[in-house]
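To start, the structure under review is shown below, and the notes come after it.
What you see is the complex with one protein chain gone and the rest in place.
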Amino acid sequence: MERILFVIFGAIAVGGAILVVTRKHPMSSALYLILTLFAVAALFALRQAHFLAAIQVIVYAGAVVVLFIFVIMLVNVPENKLPVERATALRLLGVVAAGLFILEGAVLARRFLLPAGSGADAGSVQAVGKALFTDYLLAFEITSVLLLAAVIGAITLAKKKI
Amino acid sequence: MMEPSAYLLLSGILFGIGVVGVVARKNVLIILMSVEIMLNGVNVAFIAVGSHLGDPTGSVFAFMVMTVAAAEAAVGLAILIAIYRLKETIDVTELSVLKW
Partner (left out) sequence: MVSGILDFLWLVPALPLLGVILNGAIALFSERPLLLAEAAHGGHPAPAPYRKLVAFIGPAVVGAAFVVSLLSVIALAARSPHDRLFVQVLFPWIQAGGFSAPAALQLDPLSSVMILVVTGVGFLIHVYSVGYMSHEKAFARYFVYLNLFTFTMLTLVLGSNYLVMFVGWEGVGLCSYLLIGYWYEKKSASDAGKKAFIVNRIGDFGFILGLFLLFWTFGTVDYTEVFAKIPLLSASGVLTTEIATAITLLFFLGATGKSAQIPLYVWLPDAMEGPTPVSALIHAATMVTAGVYMVARSNALYLLSPVSMGVVAVVGAATAIFSATIGITQNDIKRVLAYSTVSQLGYMFLACGVGAFTAGIFHLMTHAFFKALLFLGSGSVIHALSGEQDMRKMGSLKKHLPITFTTMFIATLAIAGIPGLSGFFSKDEILWKAFSSPHGNIVLWAIGALAAGVTAFYMFRLVFLTFFGASRMEPQVEKHVHESPGSMTVPLMFLAVFSVIGGWVGIPEVLGGHNYFEEWLAPVFAQGAAGSHGAAHPPVALELGLMAGSVLVALCGIGLAYYLYRVRTEKPKKIAETVPVLYDVVYNKYYVDEIYDVVIVRRIVDGSVWLWKTFDAAFIDGIVNGVASLVRGAGDRLRRVQTGVVGNYAFSLLLGAVLIVGYILAR
């Protein structure tokens, strides 16, 4: 059962990703991005990482992509003024290189075996919350500072007059 | 739960697709979205191994990645807006001042 669901959602994720990368209009890419993110959230849930699945939908699909859409609409480049994408040798090489990279990654994954799994609960809200607020407290707090910096930075950069 | 190796392969594929987007596209917005795909691929790997080992660390890291991704997307888009105001273009090849 799990395997079937993995294949379905995995295919959706990969398909969505490919579509994101290949669309001409950024709006289409953004919508396919939402699809991909949802599929990934499903995969998270499949792995019993419920907390993260929720966060993925709320933060990623719900906020980041919305931000993207806002900016796309704000910038509002007309259809004819969109950058012309030509298939240069470099881009083909890029695809090839990426393929090679994936292959290598697969070989690497094959070679390095993971230790036997334990059935412990690792993705529930309690478990993650506990880890966040005990072992990774410092990281958690610094992250909030990071977000503050990002907010200030984004506002400053996007203003018409500082 | 099944073996994480399939998830790792999936993670690699997603990452590779994201890389292709960064290398091959000229539209800045699409490049930024490809970066998000790359980060998602990484998150899949984290969650897969973390849940396999029963360690919440995987989830915590994925959480951090998400946070940073959000911050980076915000700032990146802000820069895009600023550049667009200045140069009237979102074509990365025209934004090559630091060239030879």
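Chains: A and B, in written order; residue numbering restarts at 1 for each.
One rule holds for everything that comes next: contacts are C-beta pairs under 8 Å (C-beta built on N, C-alpha and C of every residue); 3 or more make two chains touch, one makes a residue touch a chain.
What you see is a predicted model; the values in this text were computed from it and never measured.
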- Note on the structure: Of the candidates A:Glu2, A:Glu104 or A:Asp121, the residue in contact with the absent chain is A:Glu104
- Touching the absent chain in the whole complex: find that residue among B:Val19, B:Leu53, B:Ala70 or B:Ile90. B:Val19
- Message: I need the residue numbers on subunit B that touch the omitted chain, in ascending order.
- Response: 19, 22-26, 31, 92-93, 95-100
- Interface with the undisplayed chain - residues on subunit A: 90-91, 93-94, 97-98, 100-101, 104-105, 107-108, 111
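Criterion: only the chains that are shown with their structure count from here on.
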- Task: Could you grab the centroid distance between subunit A and subunit B? Build each centroid from C-alpha atoms only and quote it in angstrom.
- Result: 6
- Note: in the complex, subunit B contacts subunit A through residues 1-2, 4-10, 12-21, 23-27, 29-30, 32-34, 36-37, 40, 43-44, 47-60, 62-64, 66-75, 77-82, 84-85, 89-93
- Which part of subunit A faces subunit B closely enough to touch in the complex? 2-3, 6, 10, 13-14, 17-18, 20-21, 23, 26, 29-30, 33, 36-37, 40, 43-44, 47-49, 51-52, 55-56, 59-60, 63-64, 67-68, 71-72, 74-75, 77, 82-85, 90-91, 94-95, 97-99, 101-102, 105-106, 109-110, 114-115, 117-123, 127-128, 130-132, 135-136, 139, 143, 146-147, 149-151, 153-158, 160
